[in-house]
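With one protein chain held back, the other chains of the complex are shown just where they sit.
Letters A and B mark the chains in the order given here, with residues in each chain numbered from 1 onward.
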Amino acid sequence: MMTATKVKERSLLGLKDLDSSEIEQLLERTSHWDNQSQKLTPVLESRFVSNMFFENSTRTRFSFEMAEKRLGAQVLNFTAAASSVEKGESIYDTVRTLESMGIDAGVIRLKPAGVLEQLAEKVAIPLINAGDGNNEHPTQALLDMYTMTKHFGALKGLKVSIIGDILHSRVARSNLWGLTKMGAQVQFCAPENMKAPELAAYAPYVSMEEAMQADVVMMLRVQLERHASGILQSAEEYRRQFGLTEERASKLSAGTIIMHPAPVNRNVEIDDAVVECSQSRIFPQMSNGVPVRMAVLERALL
Amino acid sequence: MMTATKVKERSLLGLKDLDSSEIEQLLERTSHWDNQSQKLTPVLESRFVSNMFFENSTRTRFSFEMAEKRLGAQVLNFTAAASSVEKGESIYDTVRTLESMGIDAGVIRLKPAGVLEQLAEKVAIPLINAGDGNNEHPTQALLDMYTMTKHFGALKGLKVSIIGDILHSRVARSNLWGLTKMGAQVQFCAPENMKAPELAAYAPYVSMEEAMQADVVMMLRVQLERHASGILQSAEEYRRQFGLTEERASKLSAGTIIMHPAPVNRNVEIDDAVVECSQSRIFPQMSNGVPVRMAVLERALL
Partner (left out) sequence: MMTATKVKERSLLGLKDLDSSEIEQLLERTSHWDNQSQKLTPVLESRFVSNMFFENSTRTRFSFEMAEKRLGAQVLNFTAAASSVEKGESIYDTVRTLESMGIDAGVIRLKPAGVLEQLAEKVAIPLINAGDGNNEHPTQALLDMYTMTKHFGALKGLKVSIIGDILHSRVARSNLWGLTKMGAQVQFCAPENMKAPELAAYAPYVSMEEAMQADVVMMLRVQLERHASGILQSAEEYRRQFGLTEERASKLSAGTIIMHPAPVNRNVEIDDAVVECSQSRIFPQMSNGVPVRMAVLERALL
């Protein structure tokens, strides 16, 4: 069995706690897997990995499953919807149960704040954060950073604008921690009620006009579900003020790339025609998610 | 990467666009896999296939998964119920996403008319139709045709009655296109409000009495869900007029076989006792679905 320290080193809870050399190593291994011509490299053949999704996400679960299967791992999917969590069982008990049954690593996505950190203290297998409340989503930020590296050659000195609901965004947070460690400069743009005040010390809030002046324009997904609760005036209004409309996109510098963690709300935070325009990296981001997760799994298990 | 033409040739969107020699070849390969004594032949070991079900179906998904696993493919299941399609993401974005992540082929089932055809224009991987609205369901028709071939030796000259809700049936359409190409003769029997007028040019509508005079009597599933909307007077009444009752079954010629795409509504379109009678091929149809899908997957990927 691994020592507790070793387990923690192999877990990936967030980018806040990694140093730049660890990030660099992950990006290098991502590049290795990205350039692998063979799709299947069964180095994890006798390892059992469970995707434990207490919060739904097709895209992220699918991306992890591709990564796991490309490495030949045995994959067991768990989703809360079809589970005894419905009958009141806690996330903790579920994770401990799956651990007891012999999984070697867990990919976990969940909503409640602080639970992932507590879990990582209590279990003896590496945990990989696949979305942790409003806290971090490190593999998303790594794939964003890899996408930028692939396009610009390096992260150092890049100016990255992150636009949208910063307050509730784990993607914004993980990118902030990761990008600044790697020498990039982050700026936010958000409606007043979607600003996270505690992040202002690390990245300035700028106007939409200023935000467009950047190497990377990263649009965040609007949580339309929040609409009812009044946080979002209207999709139309949001688009007008904070959307990457065709008009705004047409004025971007030719060297600027457009990113989005997806799934997109077409014609809300980003116009339909912009999603697959030549400056968009939205689908390449998804492609890059697989080798990123292979690198993270390899670090957890090899 | 395959050329666009190549990809299209490897897709299976419907039988309407195949010629008889292509159908024949698929039936021959079906026979090959049907007669294979080994269950596992891992020729697709490094290929990643996704079952993308935007419309539920246990049976069809399971049958494809058996076929994929018998060929050793890496299988990733996606169902809309547990997915971000719920949060408004379009089918198009989902399929493009999974494609970006590196799947080699997609098996797809969906409801909205015309979407599959558009998708096939836009993606660069082979797509296999596992049920396309009211349009086609080619693997179902292929397994029906294989079942007939196995029993009668050939399709040419067979008389096939298809009975039930022709209007909404993709099974009826795929069988019509496939069977007529192979020289069989199709006739329909349906309540007035379940007739598809545009198909009358290809197959006559006959009475229930005439429909019973055939080599194959294929009963379609009644969509009991439509009951409420008034299209279906009552299950009792439907059975009396268009059901394969024990009485009707007892008068069939000894050489006639009974088919149904399943799942059956026992005692609605077909009587309980008829489902597993000696002339019924309903469970053999399900068995035959697996080698048919192996042949289709092999065509898509090898």
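The definition used in the following text is that a contact is a pair of C-beta atoms (placed from the backbone, for glycine too) under 8 Å apart; a residue touches a chain by one contact, two chains touch by 3 or more.
On a predicted model such as this, the values are computed, not experimentally measured, just so you know.
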Residue among A:Q25, A:T97 or A:S234 that touches the chain left out of view: A:T97
Listed residues A:W33, A:F78 or A:Y238, member touching the removed chain: A:F78
Hidden-chain contact residue, picked from the options B:T58, B:S207 or B:S278: B:T58
From B:V43, B:M66 or B:L167, residue that would touch the chain that is not displayed: B:M66
Touching residues on chain B - with respect to the absent chain: 38-40, 56-59, 62-63, 65-66, 69-70, 79, 81-82, 224-225, 262-266, 283-284, 286-287, 289-290
Touch list for chain A against the chain that is not drawn: 45-48, 50, 74, 76, 78, 82-90, 93-94, 96-98, 100-104
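Going forward, only the chains that are shown with their structure count from here on.
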Averaged-CA centre spacing for the pair chain B and chain A, given as whole angstrom: 39
